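Structure incoming, see below.
Removed from the display is one protein chain of the complex; every other protein chain stays in position.
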Amino acid sequence: MARVEADTPRFRPGDSVAVRIAYPIGHVRTPFYIRGKRGVIERLCGVYSNPEELAYARSGLPKQPLYRVRFMQREVWPGYAGESRDTVDVEIYQHWLEAAN
Amino acid sequence: MGGLPAGPVEQTEHDYALWEKRVDALLVLLTKKGLMTVDELRRNIEGLGAEAYEAMTYYERWICSITQTLIQRGVITVDELGRRMEEARRRGQG
Partner (left out) sequence: MPHDHDHSEEHDRPHHSPPRPDLDDTITHWRAMEIAVRELLIGKNLLSADEIRRQVEDMDSCTPAQGAKVVARAWVDPEYKRLLLSDGNAACEAIGLERGPYKLVVVENTDTVHNVIVCTLCSCYPRWLLGLPPDWYKSRAYRSRVISEPRSVLQEFGVAIPENLVVRVHDSNADMRYLVLPRRPDGTEGWSQEKLAALVTRDAMIGVAFASRPGAH
């Protein structure tokens, strides 16, 4: 069976996205604090082998598009000042992102 | 680790000991040569558990993780590791 080398990028800068909620064991590069949060695609960084699989000496294919996603700090942290426009930019692999409306 | 409660940032730095630089060098060379990945390094550090952050220094966690990875990949055996460590320890005492 032919192996897909890389997944196609689905998102573009400006798209609203939500980070999927899931808590598997294993090596995951999506920080706990950002799971379930909504943000906006800041840029497509590139397409990279999946670190979750590389961590177990597997091929990491199909490669995943990696995005920088920008979140409002006041929407990520309960204690953050309500009027703040401060942001946090996090790198999220595509398979952890869902379109948000 | 983001967002967990923690105290003030202790703005310490230390000059790296030679053995620590050698651990760093080991990781760079092993990944360059395709003998392991930085992802395995990270996963095996995560696998040490939270107490490792109290009980071990940064490069102690690294050497433990690198060694674990090399065992997992079959590059070194537990037996030869144990024997050589004991020899190194005895040499160090002499």
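Order as written gives the chain letters A and B; numbering starts at 1 within each chain.
By definition in this document, contacts are C-beta pairs under 8 Å (C-beta built on N, C-alpha and C of every residue); 3 or more make two chains touch, one makes a residue touch a chain.
Quick caveat, the model's predicted, so the values are computed rather than measured.
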Please output the residues of chain B touching the missing chain, sorted low to high.
1-19, 21-26, 28-30, 33, 35, 42, 45, 53, 56, 58-60, 63-64, 66-67, 70, 75-76, 80-81, 84-89, 92-93
Chain not shown, touching residues in chain A
29-31, 33, 45-46, 48, 51, 66, 68, 73, 76-77, 79-80, 85-93
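The rule is short, and it goes like this: only the chains that are shown with their structure count from here on.
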Quick one: report the Å distance separating chain A from chain B, using the average Cα coordinate of each chain.
28
State the interface residues of chain B toward chain A in the complex, per the touch definition above.
2-3, 36-37, 39-40, 42-43, 46, 72-73
Contact footprint of chain B on chain A as seen in their complex:
26-27, 31-34, 51, 54-57, 60, 77
